[in-house]
Structures are given as structure tokens and as C-alpha cells.
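Right, one structure below, let's go through it.
Yeah, one chain of the complex is gone here, protein chain that is, but the others are all in their spots.
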Amino acid sequence: MPLPPIEYADASAPVRAVYDDIKKSRNVPDVNHFWKYLAHDPATLKRTWESIKQIMAPGALDPLTKEMIYLAVSVSNGCAYCIASHTAAARKAGMTDAQFAEVMAVTGMANETNRLANGYRVPIDKAFE
Amino acid sequence: MPLPPIEYADASAPVRAVYDDIKKSRNVPDVNHFWKYLAHDPATLKRTWESIKQIMAPGALDPLTKEMIYLAVSVSNGCAYCIASHTAAARKAGMTDAQFAEVMAVTGMANETNRLANGYRVPIDKAFE
Amino acid sequence: MPLPPIEYADASAPVRAVYDDIKKSRNVPDVNHFWKYLAHDPATLKRTWESIKQIMAPGALDPLTKEMIYLAVSVSNGCAYCIASHTAAARKAGMTDAQFAEVMAVTGMANETNRLANGYRVPIDKAFE
Amino acid sequence: MPLPPIEYADASAPVRAVYDDIKKSRNVPDVNHFWKYLAHDPATLKRTWESIKQIMAPGALDPLTKEMIYLAVSVSNGCAYCIASHTAAARKAGMTDAQFAEVMAVTGMANETNRLANGYRVPIDKAFE
Amino acid sequence: MPLPPIEYADASAPVRAVYDDIKKSRNVPDVNHFWKYLAHDPATLKRTWESIKQIMAPGALDPLTKEMIYLAVSVSNGCAYCIASHTAAARKAGMTDAQFAEVMAVTGMANETNRLANGYRVPIDKAFE
Partner (left out) sequence: MPLPPIEYADASAPVRAVYDDIKKSRNVPDVNHFWKYLAHDPATLKRTWESIKQIMAPGALDPLTKEMIYLAVSVSNGCAYCIASHTAAARKAGMTDAQFAEVMAVTGMANETNRLANGYRVPIDKAFE
């Protein structure tokens, strides 16, 4: 059976420190399941959170664009948990129904043409090399 | 051996019509290899071009955002041709080096956490169901 | 609807022979669902069991290492059944919580850097060719 | 660097036996690269050849249909070697240009709708459960 | 939470037009969940249905062969919804238990040898280039 989630009350000090930072950074009362399961490995919990905090921060791309890319990849990989959580995150960052529909349409088409290019064994154009 | 590309001079009328529309829509002197290989199946050529023209048009998302999502999916799937051609397309739509770097960082992290969620068998949070 | 599992009592002689060998080899009272569904194709059941028995036997790698590799691949592919069954198999072969955590961390990171290498179109180093 | 291919002249007796059976079964003067690389592991060489010989034999499906399914999966996974070799095998089994085009079209569309179903989180219909 | 399905009674005229065409073409009393979720994006609904109608029509390949290829790709990608719906579609097109078993066996073996070819870094044979 899977390892159980680790709730705040049962967490070690290093795990609580990460939970506290997630809650403060995202202004939420509790952390998602993802973090409560990852907490079985405090080093990976801390590293993953710090990586995500760095990567998803506003930069050359705004947070909504980043969340939509995260969602597109999760959809392409078929990760049910990640599709659910990153759809929610993208919604929170402002994704509208129309934008969601376009993310799906682009993701679907990219998956189709990726295979057409594979199957027809299309060589890379000189201009793209 | 793979089928050869079909050049404009050797193309049937229906294939030429698609090539002409691509060249006009994108304001380019010639079409990419992708279309010249797909031309072996004129129905798929026409359908794919019309689908892409519809999907990639400005809508709730701007063309640059769409090209970056297309690139992220192609990178995730490891389609070498598509990575090359959609990096070029995103550049043409205005993607900067800094934006490219952030697309890669988000795509990489999404692929990592997709697997952490799979491996820890994280159940979907009530709030996301 | 899916085909139902085939229980021992309802199985043909060739299927029973495979079930018996699995039970004896693994010292278990019954076979897992995987085999009971595969039993709809006795040739594939027999071939798959014999392949797995050969591949997973102690050799240059010990059974625990093999089970952890099997788990890493299943996590990477997102096969829920296989993640559940091979986590159990690896546990039975001695995988500790700390080892599980490290398999997950390596699997996650490999999935991330696989995509960074794709996206940056990194050419293979001369030394690795 | 990769292991080199093992040519017939340099092969051990068990490897030669597999090569001989492949050449006889397929009526070809030499085996493909795939087998010459796999020959570094004679047990896997023998097991893989025997599995393929069993699976690809005429049965409820004819050999051409089987080769087209093999090709569709290889295209979906983006395995360049397998796409090349199984396109050749399907051609040898009788695949026409028109059939190739339809295999590609179906493979592309399946990859697209697989992601649309993932992204819209479509629950399985009662009738399919 | 996911978007809800859109039933006929609540659908807009363009969505109803697609539903009507699906029901008539397939001679079914109602459309599957897939279409009721995709209906949130009427343009994608219409485009996807028209593409599928074109691609899956009898041509150089018969409908059963096409459905088996669709199923093989969906199994390879691990799309639970698509596996369920295209198993049903293939059954409706005449797929027997024996044919289903052979589709699975070929799909499984292709996935195995795709990775053996990757791992042994097998170069494409001259004859296939």
C-alpha cells in the first residue's frame, strides 16, 4: 500500500519549515497532497519546493503562462494528479475557460504532428539546423 | 527508405493549393520539410494545415504563448524535428533567450514532478476533484 | 467492459500450469490480477511469465536492484497497476523507505534532464559516441 | 561508445543458431543491426527472437496488420530505428503507400485525442466500464 | 474540479449539430462522454469530429484495422479513457477476443523492442535509410 500523507501535526521540524514556506508563499491554509507524500523524503521535499519556487516565479514569462505550460506537459504525459492540481493552479493564476480550451487544442495538435513528423521520418530543414 | 519530399514543381493541384496558402499565410518563400513529406497524403496535408491554421491563430492566447506550449510538448515527447521547427517558429513569434530558458525550466520540472506524483501514488486532493 | 479475471477453478490446464509455477516460484498462495487477466491469452501468459522468470532471476544484478529498475520504468511510464505491484515486489525483495525515496528522486531527475537535453538540442560528446 | 555489432563470423554458437533461424524464417541473407547488437546478450537475443516469431506469426491477425500495429506503436514512441525497420517490414508484407498514409493518420489522431481526453479529465462512460 | 459534460438539452446549436451528426453517422442514441466534455470548445469539437470521421472512414484500411491501431496507440500511451472507448469501438467493428489478444501482444512487444533498440543504440541499417 502507498505511504500515508504526513500531516503538519506529525511532521518533523524540517518538513514543517517547508510546509510553512509553501503556505506563506501561496497564501493557503494547508499544503496539497503532493507535498504531504513527498514529505517522506525531506531532502527531496525541500529541493523540489525550492526548485519550483525559483522556476515558477515571475520572470521573462508571467506565472499564468508558466502554469499553462506546466499543464500542457502534464496532459501530454497523462499524469492525472498533475493535470488536476495544475489546472487548479492555472485557474488561480487567471486562466479563463477560453484559454484552457486553447491550451488543450495546442497540446492535442502538437502530439499529433509530433507523430506525423516521426512517422514520415522528416529530416530537419537546413534553416533549423 | 523514407518517401522523398514533394517539391512544388512536382506537386498535384490540391497539394499546390495548400503550399500556396501556407506560403501566403506565413509570408514565406517555401514550405518546410514537414509539409513536403505530408504531401504524400493530400487529405492529411490539407486537414493538418487547416487544423493548425485554426488552432494557432490569435485567440484567447497570443501566437507566442501557443508556440511556446507547442515547443514544451515537443520537448517533452522528444520529437527532434518538432523541437527544431517550433523553436524557430517561437523565435519568429518573438521568443527571447530568457523566455526559451524559462520554457525549458518549466518543461523539465513538470516532467520531474509528474513522476514524483506517479511514484508516491498521490491521490487527487478533494479540492481538485 | 474489460474481460473478467480468470480464477484457478475456472482455468484451463495450460493456464493452471503457469499459475502453479508462479505460486511455487514466488511461494505465494495465489497469483496477482495481472496474470488472471493475461490468462485470456494462454500463449502470452506463458511467454510473459517465462520471460520474467528468466529476466528477474539473480544474475549480474541482484533481484532488489532489478525490481527497483522495474519500478523506476513503471513510474516513468505512469502505469498505475505496475507502480503498485512493483513497489510491493521491491518491498518484498528488501527495499527500505530510504531506498524507495532515492529511486523516486533519481527517476524524477532523469525525467527532468532528459527534457533539458532534448530542448537544448545537446549533441552527443565525442567521448560518448 | 556503443558496443559494436557482432557479425556472424565472430559469433558464438548460440548466437549463430539464432541468426540462422532468423535468416531461414525470413529468407534473408543476413540479419538486421538490431540482432547484431542484441547478440551481446545471447539469452535476450534468443528470447526476443522466439517471442517475436511467436507473436508476429499469422493468427487471428494477418502479418501485415501486425506489422502496421508495430509501426504505429514505434511511431508513437518515437523510436527512429524501429520506425525505419518496421516500415520496411510492413512494406515487405505488402503495405501500400495509401495504407502507410492511413496508419500515420490514425496514429496521429489517436495521439491527439488521447491528450484531449486526459486534459478534459473525461470519465469513462458507464457502457465502457 | 473538471468542467461538467454538456448534455444535448443544454447544448448550443453548433454543438447540437455535431452531436446530431455523430448520432446519425454511428447510429447511436447518444454521444460518448468524450464529445460532451469537448463541447466546451465548439470549434475543437467540430474539428475533431470531422477529422475522425475522415480518418476512420473505410479506405485503404478497413474500419476494424483502424480501430485496432487506435487501440494499440492508446494502450501504448496509457490513456485509460481511450483504451476503454476504443476497445468498445473495435469490438463493435468486429474485433474478436483472439484479435484483441494479438493486438495486445504486438503492442507489448513493440514497446519492449523499442527500448532495446534505444538502449543498445542500434544504428539504422543501410537498407532502411
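Each chain carries a letter (A, B, C, D and E) given by its place in the written order, and its residues are counted from 1.
The rule we apply is simple: a contact is a pair of C-beta atoms (placed from the backbone, for glycine too) under 8 Å apart; a residue touches a chain by one contact, two chains touch by 3 or more.
Since we're looking at a predicted model, the values are computed, not measured.
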>> Given the contact rule set out at the top, which of the displayed chains would the hidden chain touch in the full complex?
In response: A, B, C, D, E
>> Counting contacts across the full complex, list the positions on chain C that touch the omitted chain.
In response: 2-3, 32-34, 37-38, 40, 44, 48, 51-52, 55-56, 59-61, 65-66, 68-70, 72-74, 76-77, 79-82, 84-88, 96, 98-99, 101-103, 105-107, 109-118, 120-125, 127-129
>> Take the complete complex as the reference. Which residues in chain A touch the chain that isn't displayed?
In response: 1, 43, 47, 51, 54, 128-129
> In the full complex, which residues of chain E touch the absent chain?
Replying inline: 71, 75-76, 78, 80, 83-84, 87, 103-104, 107-109, 111-116, 118-121
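The criterion applied here is as follows: only the chains that are shown with their structure count from here on.
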>> Centroid from C-alpha atoms only, then distance chain B to chain C, rounded to Å. What do you get?
In response: 34
>> Using mean CA coordinates as chain centres, what's the gap between chain C and chain E in Å?
In response: 27
> Going by the touch rule set out above, which residues of chain E reach two or more other chains?
Replying inline: 2-3, 40, 43-44, 48, 51, 77-79, 87, 101, 105, 128-129
